[in-house]
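Input: a single structure, listed below in C-alpha cells.
Every protein chain except one is present and positioned as in the full complex.
All chains are identified by letter, namely A and B, in their written order; residue positions are counted from 1 within each chain.
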Amino acid sequence: MLHIVNKSPLERNALESCIKHAVKGSAVLLIEDGVYGAMQGTSKASMVETAMKEDISFYVMGADLKARGIDEARVIDGMTVTDYNGFVDLVAEYDKTQSWL
Amino acid sequence: MSDAKRFLYVNRKAPYGTIYALESLEVVLIGAAFEQDVSLAFLDDGVYQLTKGQQTDELGVKNFSPTYKALGDYDVNKIYVEKESLEERGLTLDDLLPLTYEDEDDDWAEKDSIRLVSAAELAEIMEAQDVVLSF
Partner (left out) sequence: MKFSVLVSEGPYTHEAADSAYNFTKAALEKGHEIFRVFFYHDGVNNGTRLTTPPQDDRNIVNRWSELAQEHGVDLVLCVAAAQRRGIADPDEAKRNGKDADNIAPGFRISGLGQLIEAGIESDRLVTFGD
C-alpha cells in the first residue's frame, strides 16, 4: 500500500499513526505540510529513520519542499525526493493508497 | 457484476468538532446499497465517535450517534476498533455503543459488530483491502 501523509508530524499524529499501521514493503509519500516530516534533526526524525529500517520506503514531494524553502540536503538520508510524475507512478505501482488525514 | 471489492472506511477524528464523522457515516450508508465487502476502522480520536451518552441538545447540533446502531441493518458488521487507541484515551469497550447485527448464517443470532483489534492486526486488515477511504 502507498500511504500518503500531508500534515507535519509536529502538528498532527498522522505520520506516527501511519507508520504504526504500515506493513513491511509499504511506501509512505510525504506531501504538502507532511514534507516537514522529511527533515533531518526534528524530534520525529528517528521515528522515520526506524521505519525506513523496517522495509518501509519513504518519498517526499519536491515541489512542496521547494515551496517551503527546504533544501533537499536537509532531507533524511535514504528518502527519495519525487515529483508529481513520480507520485502517479507510485500510485500505479502500489495496489492501493491510503491518505492519513 | 464483478467480484465485490473490499472497502475500508477509516475514521480517525472525534465527532462534532468537525463534520468528517457525520459525513463519512453518510458515505457508508449510501455505499451499503452497492453490496461490496465493507469494513469500518476506528482508531486514534476516531474511537470517540462510538462513545455512549452523546447528548447534543444544549449544543444545538444533531446527535447522529444513533445512526451507528443502524449499521447492522445495512449489513455493515465489521467494525474494527483499535485497542491501543482506546487505552490511550482511558476508554474500554464498555464506553462504546453496543453495536450489533443479526447473523443470517446463524439463525439470525444477534452478534457484536465491534471487533477489538491491535494496531498490528489493524495494519494487516488495512493491507488486505481493495479500496481505503479516509475522511
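Definition applied: a residue touches a chain if its C-beta (ideal position, glycine included) is under 8 Å from a C-beta of that chain, and two chains touch if they have at least 3 such contacts.
Everything quoted here is computed from the prediction, not taken from an experiment.
Participant: Considering the complete complex, which visible chains touch the unshown chain?
Facilitator: The undisplayed chain, in the complete complex, is in contact with A, B.
Participant: Which residue, A:13, A:42, A:80 or A:97, contacts the hidden chain when the whole complex is considered?
Facilitator: Of the candidates A:13, A:42, A:80 or A:97, A:97 is in touch with the missing chain.
Participant: With the missing chain put back, one of B:11, B:49 or B:134 would touch it. Which one?
Facilitator: Considering all chains, including the one not shown, the answer is B:134.
Participant: At which residues does chain B meet the chain that is not included here?
Facilitator: 2, 5, 7, 19-20, 23, 26-27, 30-31, 33-34, 36, 131, 133-135
Participant: Take the complete complex as the reference. Which residues in chain A touch the chain that isn't displayed?
Facilitator: Touching the missing chain: residues 4, 6, 31-33, 63, 84-85, 87-89, 91-92, 96-97, 99, 101.
Following the convention adopted for this analysis, only the chains that are shown with their structure count from here on.
Participant: Find the geometric centre of each of chain A and chain B from their Cα atoms only, then give the gap between the two centres in Å, rounded to an integer.
Facilitator: Going by mean C-alpha positions, chain A sits 27 Å from chain B.
Participant: Using the touch rule from the top, collect the residues of chain B that touch chain A in their complex.
Facilitator: 10, 12-13, 20, 43-44, 119, 122-124, 126-127, 129-132, 134-135
Participant: Note which residues of chain A are touching chain B in the complex, please.
Facilitator: Where chain A meets chain B, its residues are 1, 13-14, 17, 20-23, 26, 96-101.
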